[in-house]
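The other protein chains are all here in position, but one chain of the complex has been omitted.
Order of writing sets the labels: A and B. Residues in every chain begin at 1.
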Amino acid sequence: MAITHIGSTLVIEGEISGSDAVVVQGRVKGSIETSQGVVIENSAHVEANLTLDTLEVAGDVKGNVTAASRVEIKPEGKMVGDIKAPRILIADGAHFKGNIDMDVGR
Amino acid sequence: MAATTVIAAGSVVRGHLTGQEDLLLQGRVEGSVALQGNLDIEVDARADATIEAVTVRIQGTVVGRVVAREGIELSASARVRADLVAPRLVIAEGALFAGAIDMSGAPVVRPVFTAPAPVQPVATASPTGQPSLAPVGQPSLAPVGQPSLALGDDDDDPALPDGVDAKNIAFKKKK
Partner (left out) sequence: MIAAGTSVRGQVTGAEDLTVEGRVEGSVRLSGNLSIAKGAEVKAEVEVKALDISGSLAGNSVATESVALSSGAVVTGDITTPRLVIADGARYSGRVTMPFEIPALGAPAPRR
């Protein structure tokens, strides 16, 4: 499986889209849209709307998320924004502020 | 060497990228790329962008403008319609290229790479995340301040804006 990897010194202002998984260690401001999974690592700062299959947040996310399958916010993760996903896991220690909608009709 | 960023084959990045590491492009980029690192554009990759990097290796398609602090290399599979600015240049047999070349060696580095850019937002990202893009061929970075780079500012600059129609530029052989 192909993975788009945004390194820790990268700053993207704009949109990432496609059919690859995306791993973010740097900064993204704009939007991320993929049919695969997205991993926001601890060093990452993302200010974007996210549309994806699965999302794992261990860094900083500000934006709304629509996930086809699942969203997980790890203990180190911080998220401000609305989540729309059929399954959501917010770990102990994680920070989250926003609305949750788990009723994604499929 | 710093970590390598990879834009995989199925991905498109539209907007402005900056960074202090190498970048491997297997997919597509539209907009601008400014790296304190090396850019490697693979065979099936395509960049419609203003590019600045230390070295740029092009095996795929590039439309726009490429400025390299150290050197630019076009491989046999390269298809490039862009202005090239670099002190060193290699164009391999088989590469297809059209554009202005400036190897005057005027230093490109200082004014551009001074600060790790906190990128100035070119457009405001609305809450729904639809940033508008600066047209290709319009550097989003400080000008390098050497007159020799004026080659890239010609009206007939091959750097094409969005909505590019390369068909109009097809070379008609005189006979």
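Basically, a residue touches a chain if its C-beta (ideal position, glycine included) is under 8 Å from a C-beta of that chain, and two chains touch if they have at least 3 such contacts.
What you are looking at is a predicted structure, and each value in this text was computed from that prediction instead of being measured.
Asks: For chain B, which residues lie in contact with the unshown chain of the complex?
Replies: Given the touch definition above, chain B has residues 12, 14, 30, 48, 61, 63, 79, 81, 88-105, 148, 151, 162-167, 169-174 touching the missing chain.
Definition applied: only the chains that are shown with their structure count from here on.
Asks: Going by the contact rule set out above, which residues of chain B touch chain A in the complex?
Replies: Per the touch definition, chain B meets chain A at residues 2-21, 23, 26-27, 31, 116-119, 121-122, 125, 127-131, 133.
Asks: If we count contacts the way the header does, which residues on chain A are in touch with chain B in the complex?
Replies: Listed in rising order, the residues are 2-20, 22, 25-26, 29-31, 34, 47-49, 63-64.
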